[in-house]
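The complex is shown incomplete by one protein chain, all other protein chains being positioned as in the whole.
So, chain A:
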Amino acid sequence: MSDTLLTIRDLKIEGRQGDRWQPIIKGVNLELKRGEVLGLIGESGAGKSTLGLAAMGYTRDGTRISGGSVLFDGLDLLSLSERRRRRLRGKRIAYVAQSAAANFNPAHRLIDQTVEAPAAIHRMMGRSAAEQEAIELYAALRLPNPDEIGFRYPHQVSGGQLQRAMTAMAMACKPDLIIFDEPTTALDVTTQIEVLSAIRTAVQEIGTAAIYITHDLAVVAQMADRIKILLRGDEVEEQETRAMLAAPKEEYSRSLWAVRSFTSEERPAPEAATPVLRVRDVTAEYVPGTPVLQDVSFDIHAGRTVAVVGESGSGKSTTARVITGLLPQVRGTVELDGQALPPRLPDRSKDQLRQVQMIYQSADTALNPKQTIREIIGRPARFYLGLTGRALEAKVRELLEAIELDPDTFIDRLPGALSGGQKQRIGIARALAAEPKFIICDEVTSALDQLVAEGILRLLKRLQDERDLAYMFITHDLATVKAIADHVVVMQQGRVVEQAPKSEMFTPPHHPYTELLLSSVPEMDPDWLDRTIRARRKG
């Protein structure tokens, strides 16, 4: 038995765009030994997932392999018949996807899906033996109630548990190779650390090799023996993990490390000034009697950024909904410039509506794909400021210049012709068009690559300085908080558990929950995961 499990030689993959085939992977080589974990990193569009799937001899609709070879344990996957390839998939090569919620079939219980490959598709064992093994795997991945959890449907299980159940599903046939495609990207940091540790232990126990795909360097540092960096379908470099972290050779690799460098000076809140926005003792509920926000209070001053952090379900976005009037609070007040805002959106004056604007997480869905940039940015300027004709045109052009997009190039484009970062800039311009005092930024950088995200943060910072804007910055990413916040509000289960100026927030002692959040953010140090888990077990 050869020591090498997977050899990919000069692999080329193309994707169809309209009626042309464009290269996605441009001749990549890859070698993986048995039991070894290779980290594959790069920005979105680098071809990581396409390459990962090609290692299973699989291509998505609209993509094709146009050259090269994939040798798995001596078998040439590309020349095998589809039937023979199916016999390998799930059994000897398994896949763990990014969104467990979308990748579990909602119609079947977890255990039915876990035992499907060993018991029904590949017929390696009987149903009851497979169920027994599934339960053992659930236990190995530290799922609560391993005996029972499998008998639930996917919607009855939390995201972090689903992700672990999917890893169990991939391990059900004891494969030689598992492709992990961003398995923790959709999770909160506090959940991510547990899933990472469970995956790593389980991978070591069954001795499987793995390709670990991610865009997060700190995560890959914990998981991989070697790291390969991809950029637009080309390999940039490959090194042992520690060597790569210590001394990346290529310019691009170094730039990936450097993007976390942007930080703004913290500015203290002005004394004795009326805050632009004051949230005081706000309680809100979707179902009467079960509050989702309880006694939430904080102030935001002109020219300052307040970051609101917390896990999903902590009430960050609900707070934004209360401020904008979409969800009227049952108790407490929201004040704009010292004046209480009517809780219900229809009761607010046009000027009050104008002062509070919002930028959304997904610029893809927040921009109408059928409207040109001129219409998208022009509409709030016309509606709130009453601009028409040449004045409106001038306003739109001025805003495009403010967001660093050339007006002549972009003004008549549709959102579809823009990149992710450019779309988010349009979202910013649309919020600015109303000339507000206060903007809610709801996870505005979390769907973007790090370099692009940093550009957006710098832009937001500059606009703030120029226009004295107050930002409420909703995020779950603490690196973003460090970069842009003046003041930090930590939320958990609908309550504010701690709030302080940024410098104070990042210096101990912390509230226990803030401590948990801070210590869960992965660091570049490859020993971070071991150290943190050990510290938690002790504590």
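Throughout what follows, a contact is a pair of C-beta atoms (placed from the backbone, for glycine too) under 8 Å apart; a residue touches a chain by one contact, two chains touch by 3 or more; residues count from 1.
Simple rule for what comes next: contacts and distances are computed from a predicted model.
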Query raised in the report: Name the chain not shown, per its UniProt record: "1,2-phenylacetyl-CoA epoxidase subunit A", "Pyridoxal 5'-phosphate synthase subunit PdxT", "ABC transporter permease" or "Molybdopterin-dependent oxidoreductase"?
Result: "ABC transporter permease"
Report summary line: Filtering A:R16, A:H108 or A:R531 for touch with the omitted chain leaves A:H108
Requested in this report: Quick one: say which of A:K12, A:K26, A:R64 or A:R86 touches the chain that got left out.
Outcome: A:R86
Requested in this report: Specify the residue from the set A:R16, A:R60, A:R127 or A:R531 that touches the hidden chain.
Outcome: A:R60
**Report entry** Contacting the left-out chain in the complete assembly, out of A:V28, A:A117 or A:L336
**Finding:** A:A117
Report summary line: Where chain A meets the chain that is not shown, the residues are 53, 56, 58, 60, 86-91, 94-95, 97, 99, 102-108, 116-117, 120-122, 152-153, 155-156, 169
